[in-house]
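Below you'll find the structure, written out as structure tokens, and then a few comments.
All protein chains but one are shown at their positions in the complex.
The block that comes next holds chain A.
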Amino acid sequence: MGRYILRRLLQLIPVFIGTTFIIYALVWAIPGNPFAGKCGSRGCPPTYIAEMTQQYNLDDPIYVSYFKYLGDLLTGNFGETYSGIEVSTLIQNAYPVTLKLALIALVIEGVIGISAGVLTALRGKGFLDSLVLASTLFLIAIPVFVTGFVLQYLLGVQLEWIDPSVSSDPGIGELILPGFVLGSLSMAYISRLSRTSMLENKSADYIRTATAKGLAPRRVVGIHMLRNSLIPVVTFLGTDLGALMGGAIVTEGIFNIPGIGGLVYDAILGQEGTTVTAVVALLVMVYLLMNLLVDVLYAALDPRIRYD
């Protein structure tokens, strides 16, 4: 197991270099000089554009400028934004917030999604099953920004239970609603996924055997059935953390959460290669590490399919 993890960790290096280069090149490929649009309708003076282009190595060929950037990155220097703010500061401010939000979303979708899936699978056809089916269909059908705006308006403006937007350094309490909005779509998928998977295993031979040899129903469901049924769900949850972090742009915008979604969006619009690359590179790391974690978790859930 130890060697396997080490090998996987070493694989991260080429993936990291590859992704950062692709991202850097893509931001580079956006047409237009990033400094031409920074002065509104006035138009930027040519001396300003020339000075800034030189300062940020934008007049070098892309390979040179990328390796200058990578060199800085390896010495722990994430570079500066065009307004002279250190990217590392921005990341330090934004990452914990988004991570918190994504984890909350993950917990909400995991707990509600799995319980709904398990319950409906065990109860079989009936009112509960139809209710879950209808409500998940509803959640899948409406886009996240609609869910966000409606809940914000109902709970924030009409009922005044919460503030419509979160504070600059949001706590977990403030992030529950945004987390719910962010995780709502995946929640629907998870409940369906776990329902199907449970139903499939319900009629499996080993379950019949377990029941026949007189195990308590609790143990049959909790240990034998759930453990096997959770494999696809865990795979989904694992990759979903990365998706939730990277895909939080809409939710973050609605609730004014100072996270990485907005940071990346602004940076793409402003063609700030340094910011985009740094943030996305860290996102890539999250994806890779989560995938590794999922693979390791397989071993715990089903020793037959573990990678070793």
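In this section, a residue touches a chain if its C-beta (ideal position, glycine included) is under 8 Å from a C-beta of that chain, and two chains touch if they have at least 3 such contacts; residues count from 1.
By our rule, contacts and distances are computed from a predicted model.
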Would you mind picking the UniProt name of the chain not drawn here, from "Phenylalanine--tRNA ligase beta subunit", "RNA polymerase sigma factor", "Cytochrome P450" or "Oligopeptide transport system substrate-binding protein"? "Oligopeptide transport system substrate-binding protein"
Among A:Q152, A:S229 or A:T274, contact with the omitted chain is made only by A:Q152
The one of A:I17, A:A50, A:V64 or A:I142 in touch with the missing chain is A:A50
If the hidden chain were put back, which of A:P14, A:G32 or A:G214 would touch it? A:G32
Among the options A:S65, A:S135 or A:S165, the absent chain makes contact with A:S165
Just checking the interface: what residues of chain A touch the absent partner chain? 30-52, 81-85, 89-90, 93-94, 152-153, 156-157, 160, 163-168, 170-174, 252-256, 258, 262-263, 266, 269, 271
